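Have a look at this one.
Left out: one protein chain. Kept in place: all the others.
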Amino acid sequence: MTEYKSGSNLEKVLKAGHFAFTGECGPPRGANVELVRKKAQHLKGCVDAVNITDNQTAVVRMSSWAASLILKEEGLDPNFQMVCRDRNRLAMQSDILGVSAHGIKNMLCLSGDHQRFGDHPEAKNVYDIDSIQLISMVKKMRDEGRFLNNEEIDTPPRLFIGAASNPFAEPVEFRVYRLAKKIAAGADFIQTQCIYNMERFREFMKRVVDMGLHEKCYILAGITPLKSVGMARYMATQVPGMDVPQELIKRLRGAGKGKVAEEGIKIAVEQIQELKEMEGVAGVHLMAIEWEHRVPEIAERAGMLPRPEV
Amino acid sequence: MIVAEAKPIKEILEMIDGLNRILVVGCKGCVTVCNVGGAKEVAILASAIRIAGKRHHKEIEVGEMTLERQCDPEYIEELKDVIGDYEGIISIACGVGPQFISERYPEVKVFPGVNTRFIGGAVEHGIWAERCAGCGQCVIHYFGGMCPIARCSKSLMNGPCGGSNKGKCEISPEVDCIWDKIVRKMMAQGRLDELLEIKPPKSWLTARDGGPRKMVREELVK
Partner (left out) sequence: MQDFKPKIIGFYCSNCASSAANIASKMKLEMPTDIKLINIPCTGRLEVLHLLKPFEQGADAVYIMGCQEDSCQYMSGILKLKKRVEHVKKILEQIGIEPQRIEVFSLYAGKGQDFINIANGIINTVKELGPAF
């Protein structure tokens, strides 16, 4: 296949066979354009694409498409996100056309955290379609040039379709099948939830490779550096599907006062290096939430720099 | 059945503030079964209102009546001879009751005494849980006999989401993740291939999203 689906930087990097490195950026809780630009500056040159979350944890923030446009202006390749919680199929198709019209080329399709968690728990629930149906819909719009109702689209969108995977969430035996389902629906790339148990992830990837899924879709492993022992414990107990091995927590504790964050970065760097050698893993997605200023350093130490020019 | 929950007495007292002759009307249907609107509960609410009246040095006359159902006009008709004696009616049937009474007796002040919650059943004595969202297109047989529309917080057709946490929904450890149950059951039944099928977007036309609903049985209409 010589033609690109969207021609985004991320797609080109992956297609050329490079190990991809993506980052993440949470938009501000306001129309604070400067903040977005500042975050962009930290990430520029260090990553192939930047995820921009969509009302993450059901908390109202500047919309993903709007923040994506700002990042595009800053010269980054935005990975626009859309959750199923807030929009029905009309608004979704409408926004998909809108972002494509503005040259945004990557789109991550997610279910979205339930609004009960967020800052407007009394809001009406949408969930008109689910994330897998959304993936199918975007693929239909892009490849068939048709809306969900089969009517023709006047200039189809060109988007590189992404989805998320949570390899250790229950029921665990089903997770690889759910991944397969997302790929069958049309996902071009997958970003996993952050991994701490490398052994278990290795086993998961073995199953993925056995099923040949890595050949149909680019799989990027999620990494989130741990800033503190408290954060590690929070991840271990409060976040679904998170497996934080005891050895890791011990290692962080053993680092000594004031040095835990450093150790967390060291661990992240080691993980990235290990993932580079793991079969089936096409890249790493670094989620350094509110720690964007440390991304250049992590990228450097993990040997991710310079990013390939495609 | 339709499961309802009693409104706080305080709220009910505020509704009838200033009225001195009240009729509390119960229903022998669903609300009796979920212990919130039957004859027993009519007596309790009536007693509570009288005590409240006494507390505030008012004599509130409270009548008590329980109809067979409040969702059939023939039973609503039974109120005809007594309704004129009262200034206000509190219906403790589901949302249909107060509306049917209000429609049939437009001059009378009608108040809802319960909050209608959901369509469900008893899972344990004293505990009822939602089972059906009334979407109008039942497909439980595709999901191991369980309904993801009503029982998944996100109504996913291709679940579970990444928030499924040890068999519980991300919204609360007290809510089961129905997709965890669906997947485990169907995998145990050797129905993995069905789970891998991508279920297409649902038509919400037959659900409340499509507008207020009506059902007509031609062969029964006169």
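Order as written gives the chain letters A and B; numbering starts at 1 within each chain.
One rule holds in what follows: a contact is a pair of C-beta atoms (placed from the backbone, for glycine too) under 8 Å apart; a residue touches a chain by one contact, two chains touch by 3 or more.
What you see is a predicted model, and the numbers here were worked out from it, not measured in a lab.
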Exercise for the section: Just list which of the chains on display the missing one touches. Expected result: B
Completion exercise
Contacting the left-out chain: of B:K10, B:H141 or B:R217, that is B:K10
Problem - Selected residue (touches chain absent from view) among B:I51, B:V82, B:A122 or B:L205 - result: B:I51
Problem - On subunit B, residues whose C-beta touches the chain left out of the figure - result: 8-10, 13, 40, 43-44, 47-48, 50-52, 54-57
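As a convention for this text, only the chains that are shown with their structure count from here on.
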Problem - CA centroid of subunit A to CA centroid of subunit B, Å - result: 41
Problem - Of subunit B, residues touching subunit A in the complex - result: 153-167, 169-172, 177, 180, 183-184, 187, 192, 195-196, 198-202, 204
Problem - subunit B contact footprint on subunit A (complex, rising order) - result: 84-85, 89, 111-114, 116-117, 125, 127-133, 136-137, 148, 164-166, 169-171, 173-174, 177-178, 180-181, 184-185, 193, 240-241
